[in-house]
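Beneath this line is the structure, given in structure tokens, with notes to follow.
Shown here: the complex without one of its protein chains, the others still in place.
Moving on to subunit A:
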């Protein structure tokens, strides 16, 4: 009840209060509305910002995670390559060590082998000695040959001279110039003269024009001996024996007719022989056939009877000589057609006189 009293007291003011309240509310409405909008917008902004922040954080987180993953991958790769390089370096170094050792060994043993080189050089000097000796021998041999040739030439000249000067030989009465009585023994020239045969006055054979060397052709002093129609000297130049008989006489003798003696003219065989021969000839002439006359035996029992000429021919007139003039026997022919009258030429003979180059003409 008290409340109600209170309320009745306030009742008069209620309307005003109510109106005032509504008016103040109305008046504040814009402001309140704007404030509410502000508050709301701010709140929304907060919310959105919070959302964006959240999104950001998430994106960062994803990227972070992704980047870490990539880098770790890359890092692993780097490590692998670094490891690989390290390994390769190590291997290279080891290989270098091995090669170093090997090359040193090889070079020392084979390429720059001091002892082998020494042996080689010794072998070379030995070989040189041998070669020098052999060449020396060869040179000496040549020298000897040359000397021998010279000596022989000199000997030949001496002998030829001795033959030419044979007349200087000493005789019984007169001592030659090489056999002085004041010497103990004759000069060797004297002995040579004694041994040599005198040289006869035979003409030297004319030198053939082809013997001199064409090497000296432009400076040769003699004109070339071209054949100028000189006849060759006769063969066998001994003096012919004489005196000769008259030619007519010789011919008469040569062509004299035969004059046989009686003994030569008559035949050797006696008349009896001659008569025998005569008989034989008659027999031979008269003989009809050559078959021997055989005694009666069965030898010729199976002899075939030979027809006579008349019987062996066919009856009728002979065509040979009337109808045809050439006898033919076709069963005896070996080929169906006539022999070739013109024979194929022989290849080899065709070439005769043509293949050999006549001063180089090519066929």
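As a working rule, a contact is a pair of C-beta atoms (placed from the backbone, for glycine too) under 8 Å apart; a residue touches a chain by one contact, two chains touch by 3 or more; residues count from 1.
Criterion: contacts and distances are computed from a predicted model.
K.L.:
Under which of the names "Sperm associated antigen 6", "DNA-directed RNA polymerase subunit", "Elongator complex protein 4" or "POP1 homolog, ribonuclease P/MRP subunit" is the non-displayed chain listed in UniProt?
P.N.:
Answer from the UniProt record of the missing subunit chain: "Sperm associated antigen 6".
K.L.:
Hey, which of A:102, A:120 or A:160 is the one touching the hidden chain?
P.N.:
Checking each option in A:102, A:120 or A:160, the one touching the absent chain turns out to be A:120.
K.L.:
Considering the complete complex, identify which of A:6, A:34 or A:146 is in touch with the unshown chain.
P.N.:
A:146
K.L.:
Decide which residue listed in A:135, A:151, A:199 or A:251 touches the omitted chain of the complex.
P.N.:
From the options A:135, A:151, A:199 or A:251, the contact with the absent chain belongs to A:135.
K.L.:
In the whole complex, what residues of subunit A lie against the chain that is missing from view?
P.N.:
Residues of subunit A in touch with the missing chain: 117, 120-121, 124-125, 127-132, 135-136, 138-139, 142-143, 146, 210, 213-215, 217-219, 221-224, 226-228, 357, 359-360.
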